[in-house]
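Could you have a look at this structure, given as structure tokens, before my questions?
In this view, the complex is presented without one of its protein chains, the others remaining in place.
When the chains are written out, they are named A and B in that same order, and each has its own residue count from 1.
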Amino acid sequence: MSAEAAAARYRPGDRVRVRAVHPPGHVRTPWYCRGHTGVIERLCGAFANPEELAYNRPGLPAQPLYRVRFRAVDLWPDYREDRADVVEIEIYQHWLEEAR
Amino acid sequence: MGGAAAGRVERDEHAYDEWEQRVDALMMLLSHRDRRLVRVDELRRNIESLGAEAYDRMGYYERWMHSIAQVLIQRGVITIDELGQKLAARESKRER
Partner (left out) sequence: MNDPAGPGRAPAGDSRGYYRRMQSAIEELLILKGVVTADEVAREVAAMARRGPERGARFVARCWVDPAFKAQALADGAAAAEALGLEVGPLRLVVVENTPDTHNVVVCTLCSCYPRMLLGIPPEWYKARAYRSRVVREPRAVLAEFGTAIPDGVRIRVHDSTADMRYLVLPMRPAGTEGWDEARLAALVTRDSLIGVGLPGAGPQRDQPRRNQMADTIRKLAYFALQAPDKPGEGARILEALRGAGVNLVAFSGFPSGRKAQIDLVPEDAAALKAAAKHLKLKLGAAKTCFVIHGDDRVGALTDTFARLAEAKIGIVASQAVTAGMGRYGAIFWVKPRDANKTAKLLSAT
């Protein structure tokens, strides 16, 4: 495990909320999960920041990247399918904050 | 785009034209670690910059081609003038 990954703030099972911010530029956090709360499913590792890579900058230091699991019923107020359905999205640490 | 309203999934499966396959191949070669002339993130950023109207109007590989050209210009690998001249040469030879 890289040093950056070892310093990751969140552990599987932690509840996290995705920042409800909408900056311009190349952002890999989908709109539909912003402001929503999910659970860390796993740490995927640490990767260079795509927001910087998009401008051919190195995007270092590598940022921890997590798979975050959201319940479909939490993401969509009118979700009509199975209540156990989930959507899992890879999100960078700087987009996450601890959820109460 | 996730979650936005949209119509039926059109089960489109067409094979791509030669030029489209070459666009794909060019991107693979340019983004390869031996060259790193176009990052996939730069490709995506330039496609996102097209805006919704152009995005929807253009075909998949048209967006890629537009974007690759933009990155090569941004990086200084080619100049707009060079590209313009090569395009002009082809426009004057157009069939049909």
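In the analysis below, a residue touches a chain if its C-beta (ideal position, glycine included) is under 8 Å from a C-beta of that chain, and two chains touch if they have at least 3 such contacts.
Here the structure is a predicted model, which is why all the values come from computation and not from measurement.
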{"item": "Chain A, residues in touch with the chain not shown (by the definition above)", "value": "28-30, 32, 44-45, 47, 50, 65, 67, 72, 75-76, 79-82, 84-92"}
{"item": "Contact footprint on chain B, counting only the chain that is left out", "value": "1-26, 28-30, 33, 35, 37, 44, 47, 49-51, 53-63, 65-66, 68-69, 72, 77-78, 82-83, 86-87, 89-91, 93-95"}
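The definition used in the following text is that only the chains that are shown with their structure count from here on.
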{"item": "Approximate Å spacing (C-alpha centroids) for the pair chain A, chain B", "value": "28"}
{"item": "Chain B residues touching chain A - in the complex, by the definition given at the top", "value": "1-3, 39, 41-42, 44-45, 48, 74-75"}
{"item": "Contact footprint of chain B on chain A as seen in their complex", "value": "25-26, 30-32, 50, 53-56, 75-76"}
